[in-house]
Structure formats: structure tokens, C-alpha cells
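One protein chain omitted, others in place.
And then subunit A:
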Amino acid sequence: MTQLRVLLAQRLRRDWLQLTLWIAGTVGLAFAGYGGVADTYGTEQDRIGTLAAVMANPVILLFRGLPSGADESALLVFLLLPWLAVMGSFMSTFLAVRHTRGDEEIGRLELVDATPAGRWAPTVATLVHGTLAALALGILVAASFLAGGAATEGALLVGASVAAVTLVFLAVGMLSAQLMRTSRGANSLAVWILIATFVLRGIGNAMGTPSDDLTRMESSWLTWASPFGWGENTRAFDENQWWPLLPCLAAFVVLMAAAFALQAVRDVGGGIVPERAGRAAARGALSSTTVLVSRLSAPSTVGWMVGGLLTGALSTTLGKVLDQVAGENPTIADVLRSLAASGDLEQAVVVVFFTMVGLFAACAAVQTVARARQEEAHGTAEAVLATPVQRVRWLANFLVVGFIAILLTCAAAVGGAALGATGDDAGPELLRAAVVAAAGQVVAASVFLVLTALVFAVAPHLTIPLGWTLVSVAIVLGLFGPLFDFPDALVNLSPFAVTPQIDGDGVDLRGLWWLVLAVAAGGAASLVLMRRRELAPEG
């Protein structure tokens, strides 16, 4: 018992900042959403109109929740619940893998296993730790709804739903950590499950049966195959059903049991899914740090490119559908225009989606620089920098590869947009908007590249947390700011919000030159500072 307490305390100490940020971000989104919905969809008529429009549009249902009536709080749940649950789920999968397979892979777990704490204690401690985090998240989400003035039972149910889905993904993370030999493998397996079940639920809702007044949807069976679907079917502030949380708890228990069962039958350090053998000798190309960095970054970059491609394709296909929706609902049209600042509606949709692309590109960039920090903390940077490789050049490699990752992500999105626009009369116009938006997003994403590099040069230990925090803040400001009516000055702090856009026949450059200046100055500063910095291994 004392061992468990020690291990739990160690986990809380290691995670508290990260978890606080993560939970605060999620709860902040819920809280900001409350005011936003009241402003944008003030009257019941607005809300009924919006829901009716949404029903006709499968793609919106893919990204939002389950329509459950025109109540103000219910509408907010429709808009936000899936995203709150996704944030919680990411939090708990990463948490689960970090403290189990992550520790095991680097051999830290072996130390603990050999103590009286034994084989089970670390896993149990992680389970308790993750459960506490999920409960804290659920309680705070409920509190944020209550603080906004929502009905008590509904607020509690939203919190419970978020916590329940978060718990399911805690178990998913624990199970993948048992299956895969590496934390990377385990994280990707869990994230793929997360994305797949999220999409499944959206498709299930889109295939559902709308009510006669077009304000509610009955999910089809597909939705019931997904934890996110269970969470949504509680219909908080509408029917307030608690029973759909039962399958969540059942899944949590079953997956957890499976994880413990697998742990019982495998060796420490072993996995269930076997590893492939590698090459005996390196290819000729693997002879410079540039190639090394590209090789290390390639898999994640491909992931972001796929995201870019899909988003790009959606951006041009969706326009048509939305045009129709907006014809019926001026509020949605307003929201889209406020995000896009100008241009016609179809182009506005392209711009909105390319903000998402810019976000992916920024993530690709931050991940590349974060890898430099991982190399340094892990010790492989030391091996490389003890050979005739200059520190500054080494960092420059990461900057160049990160920039290429940005270019590739945005290019994939333009490719997707071109695919989506084929056969559309307005195709060439849309594509032009896409190219302008993509070019702007390249610059915006580069700001995050150099900012993260700057953090790396000045405060290496903060690279990873701070880099991702910067992106998250910019996302919230840029994507949700206009929706929830944040002040302009605040929204425009986000590089994504000030990129060039099509303006009639010309292009409105907006903040382009500021962004370019920031990129150039930040890039140069990070390299200069790197020259003066010594290696900072972990510890």
C-alpha cells in the first residue's frame, strides 16, 4: 500500500503541470463555449433553424455531436461534447502509455519491478492516477456548465459523460501499452483507435433518423459501436439518460482486465505484437544529420500530410453543401464569414478548413523541434555532437526538416483541395483560395517552428510542454475565438488568424509581413543562441 502511494505521488509530481494545462484547456473550452452559444444562437428560432440545417448535412455531424433539441445548453453539448471527450481521451491515453510502456521501454520500470513494489504496483498506480485525472476533468467540466448557469442534472451528466469516455480511453491506452513493445507503437495504436471510433460515431449519427421537427437525431447502430457515441447518447439537458454510461464502464473494466491479463503472461520489456528485424547496415544515404533528422521525422510527417489531404478535400467538397445550409440559416453563414473575415461563403469554408491545415502543419513543425529535445534528453544528440557536427548546424537541420514538413502538409492539403474541386463550376476559384490560404498557413506554421526552436535554445527543458502549449493557445484563439466572440486584438495574436486571404480578385496580405519578420528573426535568434548553449541532458 505504501509502495502504491509512493508510485502515485511520483506520477502526480511528474504530471501535475501537464495535467493542469490539459484539464484547464478542456474546461476553458467548455466555459468559453457557454458565452459563445448564448451570443451566436440567442433565440430559440436561431437554434431550431441551425439544427434543421445541420440535419441535412452529414459532414457537420461528423465533427459535432448528437442533435438533442433546441435548448441552449443542449445545443452547446451538441457543439462541444465530442471535443471535450476527445481532449480527455487524448489526455488519458498518453498518460496511460507514458507511465507504463514509456517507463518500461527506457528501463525505468525494471528498477521499480525489482523493488518490493513489484510487477503490479506501477500498473495499478497508473490506473488510479488516470482515474483521478478523469474524475477531476469530469467534475470541473460539470462545474463550468453550472457556473454558466446550466441546469444541475444536465451539467452533472455532461461531466460524467466526459469522465466516462476519458476512462474508456485510459483503458485503451493501458491495453495498447501491453500489446506494443514501444511507447510510440502503443501511442499510435491508441490514437488510431481514438480517431476511428470518433469517425465511426460521426458517421453513425449522420446515418441516423431525424425527428419530425428536425431538432433531434436518433443515432444509427454504428454510433453504438463507439465510446464517444455512448457518451453522446446521454443527451444532457434533454432526456438526461444515465444508462449509456454503463457500456463505458463495462468497456473500461473489460479492457483493463485484458491489460492486466496480458501483463501477467508477458516478460518485462516484451510485447505481444512482434518486432520486425532491421537492416544489418545503413543505406548509403544515411550519412549526415540532415538525413537522420528526416528519417526520424518521416513517419509523423506522413501522418500530418494525410490529415492535410483529407482536410483539403473536405474544404472544397463541403462548400457546396454549406452554401445550401447557409441559405436556410443566416447565423451559420455569419459564423463562417466571421472566421473567414471576407469573401464569399464557399471560399470562406475553404479558409476555415485551411486554418485547420495550418494547425496540422504547425503540429508537424513543433513535433520536429520537440524531437531535437528528445534526442538531447535521451542522449543520442550527445553521440552525434561528439562527432564533427556543429551544434548550430544540427539545430538548423531540425529547422529545415520542420519547414519541409510544413510545406508537405500544406501541399498535401492543396492536393486534396484540387481533388475535391474537380467537376465543380467554381473549382478554379476555390483552388485559388486554397493556394493562397495554404501559402499563408505555411508562414503561420513556421512561426511555431521558430518559436519552439527559440524555446529549445533558451530553456531546453521546456521545449516540449511550451511548444505544444503555444500551438494549443493559438488553436483556441484562432479557431474558437471568432465563434465565441473573443476581442479582435486577442484573436489576432494567433498567427493563424492573420494569414493572407483572397479579397475579390486580389489578395489581402493582412499580417503576412509581420509573420515573415517573426519567422526570420526567431529562426536567426534560435541559431545564434544555440551557438552559446551547452548540451542539456535530462536531469
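The criterion applied here is as follows: contacts are C-beta pairs under 8 Å (C-beta built on N, C-alpha and C of every residue); 3 or more make two chains touch, one makes a residue touch a chain; residues count from 1.
To be clear about the criterion, contacts and distances are computed from a predicted model.
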Expected UniProt protein name for the omitted chain (select from "Oligopeptide transport system permease protein", "Cytochrome bc1 complex Rieske iron-sulfur subunit", "Tetronasin ABC transporter ATP-binding protein" or "Ferredoxin reductase") would be "Tetronasin ABC transporter ATP-binding protein"
Contacting the left-out chain: of A:Arg181, A:Arg216 or A:Arg235, that is A:Arg181
Note that subunit A touches the chain not displayed via residues 105, 107, 181-182, 184, 275-282, 284, 286-289, 292, 295-296, 378-380, 382-391, 534-535
